[in-house]
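Please read the structure below before turning to the comments.
Every protein chain except one is present and positioned as in the full complex.
Order of writing sets the labels: A and B. Residues in every chain begin at 1.
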Amino acid sequence: MKAFSYVSAADVPAALRAISTEPNAKFIGGGTNLVDLMREEIERPDTIIDITRLPLSGIEELPGGGVRIGAMVRNSHLAADRLIRMRYPMLSQAVLTGASAQLRNMATVGGNLLQRTRCLYFYDGAAACNKREPGRGCDAIGGFTRNHAILGASGACVATHPSDMCVALAALDATVVAESVRGVRRIPMTEFHLLPGGTPDVETALAPDELITAVELPEIPVAATSAYRKVRDRASYAFALVSVAAALETSDGAVSAVRLALGGVAAKPWRAHLAEQVLLGAPATEESFQRAAAAELAPAVAQSQNAFKIELARRTIVATLRRLLTDGSAA
Amino acid sequence: MTQAPVHSRPLPTTAERSVGKPIDRVDGRAKTTGAARYSAEYPYPDIAHAALVHAAVSRGRITGIDDAAASAVPGVLAVITHLNAPAMKPPPPVSLMNLSTLASGTTVNYLNTDEVHWDGQPVAVVVAETLEAAQQAASLVGVTYDELPAAFDFAAEEKNAKPQKSDLVQSGGARKGDAEAALAAAPVSVDLRYTTPPHNHNALEPHATTAAWDGDRLTVHEGTQNISWMRDNLALKFGVPAGNVRVISPYVGGAFGGKTMIWAGTILTVLAARVTGRPVRLMLTREGVYRTVGGRTPSTQRVALGAERDGRLTALIHTSVTRLGRVGGGPEQVTSQSRHLYDAENILVQQNLVKLDLLSNTVMRAPGESIGTFALETAVDELAYELGLDPIELRMRNEPERNPIDGKRFAHRMLREAYARGAERFGWADRTPEPGSMRDGRWLVGMGVASAYHPSWQFAANVTVRLSADGTVVVRCGFHEMGMGGATAQAQIAADALGVPFEAVRVEYGDSTLPTGPGAGGSGQTASVAASLLSACDKLKRSVLALARRSRESPLRGQRLSGVEARDGGLYRADRSGSGSGSGSGSGSGETYTAILTRAGRNSVEAKVGSDTRVGAIAGQVRFMSKLMLDRRRWVKAASGAQFCEVRVDPDTGEVRVSRWVGVFDVGTVINAKTTAGQLRGGIVMGIGMALSEETLVDPRNGRIMNPSLAEYHVPVHADVPPIDVSCLDEPDPTMPLGLIGVGEVSITGAAAAIANAVHHATGRRVRDLPITLDRLL
């Protein structure tokens, strides 16, 4: 890890000033991703701006019925929060399946949004990676691609976004609130992460000098019957091969409301709009679930080693919806 | 069928007997309070820190090294490369007269050559005032190479494998009858191909070395499985007498074979300390462990079985291909269990090897049998289904009386008993054999069995025992503690042999200044130390008795050792029961050690087995080898067991969870029920990892390990491990000291097969390639 200087910001204006004046500076939250990547020499900031003392650690109800989650809220506190557990159980579950209890005690909501891919070739400085060094090529293609994308990838990059929390946020129509010296911006979650295209190094809609201050959840009654299902290579403490965040409400045997998003399949948490379209108004049956899953995965393209994920995603969608239908939760 | 016991002797019958008891570990407090010091934790006031630079090509020559940026990092003391490193002796050729020559992890003379032999080979070591500076500087060393053609893709190269030659210790193949012809003629047969991937030990403590030179004397703190090999090997390498090198290794943070050989990190730390004149510490990064310490070979195996319709095996064929590094590594005995487990009329086993431009393979928990039993024991299950026989019944119908391949006698064989007890504890009778026939809610349930088998070994060990006048005992032997509970077990053995309370015994280990211990390998350490310890205790009692006999006042006057037993802290006449006090009066049945030593004016009495002089060591080695060979000619010795497991498979996603486990093992006498159970469970846990998730990913395009990390190499976590019921038959093996057989490795064998068989039972799918990840079940 190279040497760097350290600034601790006491309030938001100070943090924004620091990021706009210090060259090559980065915010640090829990540090669980940034410190790891700095040790690997993948991130090389000259200045670190500590934002953990910012007063952004609250979870509050919004006047319109939604919830505002401060960017410094620790993942563990988010998952344990009563409001979240009751109204958005999929979000609690998603966070709880991520990393380990120790890491969740460190990790912040802002940091979780901005964590970077776990592509093995991204992590290996000896490999060619367009995300690390634009234009150098992508060694993942034709290599170990078990945890790579089946949707939305490009010839330049086939990496996935590893977050669990973000999959639930995408399903829940969350908004990311960002602030810079230029003012406040609200970015819909589904537009926050970007597909790689020709510029896999540009991963989010956030500008380098913007600070995430909060995530806002709208009121979504259907979210109360929701669940997060994560499929992985061991029972705990592993990234998702495929995950599904789903909320389902039926009336008279037909789907009256639905939210669906996939994790582990793309460079962004994948909101399953196609599947939602198929489902809305359709009979709440296994057959509809199958059709919806098939529609969402129709455009999927496999890498050399991850064709199974197309089938796995399809099955996990169906299984999660089925359980929501019968039990009201898939935990 | 048993012969007179070789070493086993009567144990005390008193309630004080400690062998067999589930005694808490003697190092428990140190390990649970953080007081136990591991090798990177020795404070030296002026310590410097080292970091390695690894090659990123598989084969080539270094054409240039740019160390300017690295040297400019504040606090950097030295950037050592092949351009400036002092000469070291190359790794010595292997000689049976000096077994430490076996200890070189590779044949590369690090930093004394411009040649690169594998992706990851260290090409520079940086030394700095702080760890942070060393690691930063290491990342700044620029190296350029002339790449040379290299072969590293096991799947592509396995066709070039050559039959393994047999030597004194390891046999590459064997045959009985004509197995191929018998297979062709068999009414029922299976002929199957299995593969297993490379594995890494991933001991939780990364290899760490703290090295300090004082003139020509060297002190090395390192968690190793072979202190004396390390001492002798480093002495040769750095051209100093072995007596000048001290290796200190009281705590080893896990090893599993990975700390048996001497790897680059150790050598380069010692080198760095010599170059800088400072004590130097190097803890490998986790990635560094993957890049510089070998792991388990991948394998491709063929198992073919031919049987009569009643299940009697007529043909058993097991062949394997594994790899070595071109710069080192050894054959893994993949077919070993297949020579001993089944009474087949015709047998053919053959191991084949291919050398690749990769880091050497090395021993990892049950090298050979761990993966060999996966193939054999899955194939047996497959045959059972072909025959419509219960898999346990098929095994029982082929349970041999004598070693199948050569008719030698088994020293001990209790597989029938293990299966009987296991089936009972597990509830095997409740299993319906039809695949996919058992469910629990949405989960598919499967139950599988497999045999465990691991040969038992014994090595030379020098031991000193000292008895003090206060009745306390010190056992000294340079053996190793990687978690097996060695000191606890040996204290129990000494306590019983001398008839003193367990608490009165202190065991010193883990230091090269102690009498040379055996290596911790082949599950042989406990038995090896026990054998010498028992002899030393006999000698000691003889000396004490001699002191007593000299005195007119002693009730032991005129007694011979055979007529005396050690108990209650002293020696007592065997023909007079009751603990008649020996406070000096000649009328009792014996007297305490304290009484005898005090009267004789002695502070202590000491007894020694083995000698650490040069001549003594060689003589001991020769004596030991000839005894071993004789023994091997007479007996087939092994630990064995029956593994039962239950899995749940998610029918939608193919996720496999192990939900229940019963293992019953024949490991001879159990010295400590608590630590034995712990070790047996540990092997099963590693077996679960091997079955379901562990795989070192070697990129076939360039030979580079791509998941050198605990985040991406999936060892089992808490949530993967169910309650594991282990039990031991606890019948002494009459050919082993105290009747004990090593427990370190047997329980990983058969584990992966039991899971694969259970998965088949749950789903109807046969997975013949490890690990059984969910994609293989979709």
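The rule is short, and it goes like this: a residue touches a chain if its C-beta (ideal position, glycine included) is under 8 Å from a C-beta of that chain, and two chains touch if they have at least 3 such contacts.
Methods note: contacts and distances are computed from a predicted model.
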| item | value |
| --- | --- |
| Chain not displayed: protein name in its UniProt record ("Cytochrome c oxidase subunit 2A", "Peptide ABC transporter permease", "Carbon-monoxide dehydrogenase small subunit" or "Ligase-associated DNA damage response exonuclease") | "Carbon-monoxide dehydrogenase small subunit" |
| Contact partner of the left-out chain, one of A:89, A:143 or A:162 | A:89 |
| Selected from B:599, B:674 or B:776 as touching the chain missing from the view | B:674 |
| Residue of B:715, B:728, B:759 or B:774 touching the missing chain in the full complex | B:715 |
| For chain B, the residues touching the chain missing from this view | 24-25, 27-38, 40-41, 43, 72-75, 130-132, 201-206, 251-256, 283, 285-286, 482-485, 674-675, 677-679, 681-686, 709-711, 715-719, 721, 723-724 |
| In chain A, positions touching the absent partner | 1-6, 8, 28, 30-32, 35-36, 38-39, 48, 50, 52, 76, 79-80, 85-86, 89, 92-93, 96-97, 99-103, 105-106, 235-237, 329, 331 |
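By our rule, only the chains that are shown with their structure count from here on.
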| item | value |
| --- | --- |
| Chain A-chain B separation of Cα centroids, rounded to whole Å | 43 |
| Residue numbers on chain A that touch chain B, as the complex places them | 1-3, 39, 41, 118, 120-121, 123-127, 142-144, 231, 233-239, 241, 308, 311-312, 315-316, 318-319 |
| In the complex with chain A, residue positions of chain B that touch it | 56, 132, 135-136, 139, 652-655, 657, 692-693, 697, 699, 701, 704, 706-707, 709, 711-712, 714, 716-720, 773-775, 778 |
